[in-house]
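As you look at this complex, bear in mind that one protein chain is not there, while each of the others sits in place.
Chains here go by letter, A and B, matching the order in which they are written, and residues are numbered from 1 within each.
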Amino acid sequence: MKLNRAEALGISLILATSIMAVLSLLPEKYFGKSGTPYSPPSPEHLLGTDDLGDNVLRSLLLGGRISLLIGILGAAVSTLVGALIGVLSGFIGGALDDALSSLIDLFMTLPALPLMIVLAAYLGPSFFNEIIVIGLLWWPVTARLVRARARQIREAPFIEGLIGLGAGRLYIIFKHVLPNVWGLVFARFVLSVPGAILLEAGLSFIGLGDPTIPSWGTMLHFAMTRGALLRGAWWTFVPPGLCIAITSLGFTLLGMGLEQRYKLSTKPMRDLL
Amino acid sequence: MMPGDPLIFIFGEEVYGIALGNPDLIESLKVKYGLNLPITDQLCIYLKNLISGDLGYSFSYGRPIADIIGERLPLTLIMTVPSTVLSLAIGTILGTYLGWKPGSPMKRITSALCMIIRSVPTYWLGMLFLLTFSLWAKLTPIGGAPPAGAPLSEFIAHLALPLLVLTMYHVSYVTIIVRGLTVEIAEEPFITTGLSKGLSRSKFWSRYLLRPSLPPLISLAAMEMGFAFSGALLVEIVFSWPGMGYTMWQAVIERDYPLLQATFMIVALIVIFANALADILSYALDPRVRSR
Partner (left out) sequence: MMSGELEGSETRSQALSRVLLEGRDVEKRFCFGKRCPPVVKGVSIFIRSGEIVALVGESGSGKTTLAKILAGLLKPTSGEVFFMKKPISRMSKQELLNFKRKVQYVSQYPDLALDPMWYLYDSIAEPLRIHGIAKSRKEEFEMVLSTSSRFGLSLDHLRRKPRNLSGGELQRAVLARAMVLNPELLIADEPTSMLDPSTQAKIINQLIEVQKERGLAVLFITHDLELAKVVSNRVYVMFSGMIVESGDTSEVFSSPMHPYTKSLLDSDTAPLEVVVNEASCPFYGQCDISMDICRKSPPPEFKLRNRIVRCWAFEHHRD
């Protein structure tokens, strides 16, 4: 399977982050030593230590695992919801379509981050809740695109042929519409991950992340609130931010590459989203 | 909608803690806030209060919420509006330039840069800038906003960094979108025919490039306002800029739910309004959308 340039770049970045996540599984003695707080990077502590004296590199690796996990799971939930709604709305049409379309429009106009903040504040910070919140807010874009595609499929001659053969609607949806929508859904999933990661980081930054499982965003939060920033301890927050950026970029590039492959982009903004 | 004892969310955790020990107090508070009335009545009262401008009372600040928002909202606006305007202006020009004849390495690099900036969390960028410009270079103050009545220069000094961060981020976004639009228009057959017929460059630009891109651009502008607003929220925290975002953050920390709800509602309303404006504008200006 030949990869185009965007895909290749994207995958390599993702690989880099994944390696980090895997490395985090190593026992404490690797990268784990603690030392005096706020010590700058040195051969002993490759990325220095934070305000508690913990090794920043270690926190980075652990945080990577969390951020990636939440990002991927959150994106998965939102893509699934969006795809389901999109297929039903686009293929079945009629009143259901009207109702669901209005729902999609409604959710698209609501500002994601503030809503997430409020929801997270009410539901309480936890791993599970974060995923749900991300899933609930990111699906409209996927739903829109999937709906458009489902409508196209509905008009295709082979669907009529299937009805003529006696196939039932649900059968057609599962066996024929979903497989033809899959490429789009997968590309959407990949492109949703950066958004999910950024959302999670934003939530954690505010302090609504799960404190028991610190992510990169949480590291930024601590750097802000515990004075690392004001002390000029750049090594406590520059690495996590960079990692977020690299991971986001990786998934975005991969997603763009996928879209190119499936020639899905009909929108003028061919190079992004 | 709200889990747990609703009283926490009405009073805020502090007061709730105090009230717990005193059942009479709880009862009287309940009556005062109409919690013993059916839900529909409560809703009516809430809406009535809203319209008359009463947004409730913040327990962590000890002041009516409307006052707080009245102070903070303008500060957020001072940051978002100029940033939106600037980013639209710069972004459009940059985007058109990049999209017109793509391919030169300089342009590729700029496009890549835009994409990178977009992948980075805005507040992280803010932290970076704060570190470099405020801490190390000591060019700008570390954060906060100057009190009212302070000279304009001080104001600008405090505003500079957050504005810069926001603008950078949005310029990238606008640039990429405009670039895409330009690329699409540039590929249209009527452009090549026009060029081959020898139309003068400036006439060309205004007539054929700007005119069709104007409607989506305007609706983009309105949408950008909405985005800028949500984006600004986190940046404010980094720079301790006391706007809506900063307020929401404080509300979260203090578990001051009434304040959180109210600020969210105002922010949501503004964003929804901006989006609605975008829809209306695109409908009025773009005949293609109308025929849909």
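Assume a residue touches a chain if its C-beta (ideal position, glycine included) is under 8 Å from a C-beta of that chain, and two chains touch if they have at least 3 such contacts.
If you're wondering where the values come from, they're calculated on a predicted model, not measured in any experiment.
Taking the complete complex into account, the chain left out of view touches A. Only one of A:76, A:167 or A:230 touches the absent chain when the whole complex is considered: A:167.
Shown as candidates are A:180, A:225 or A:260; the residue that touches the absent chain is A:180. Mapped onto subunit A, the footprint of the missing chain covers residues 156-158, 160-167, 171, 176, 179-180.
Throughout what follows, only the chains that are shown with their structure count from here on.
One inter-chain figure worth recording: subunit A and subunit B are separated by 21 Å, centre to centre, where each centre is the mean of the chain's CA atoms.
Those residues of subunit B lying in contact with subunit A across their complex are 1-3, 9, 111, 115-116, 118-121, 123-125, 127-128, 130-131, 135-136, 142, 176-177, 179-181, 183-184, 226, 229-231, 233-234, 237-238, 248-249, 252-253, 255, 257, 260-261, 264, 267-268, 271-272, 275-276. Subunit A makes touch with subunit B in their complex at residues 108-115, 117-118, 121-123, 194, 198, 201-202, 205-208, 217, 220, 223-224, 229-230, 232, 234, 237-238, 240-241, 244-246, 248-249, 252, 268-272.
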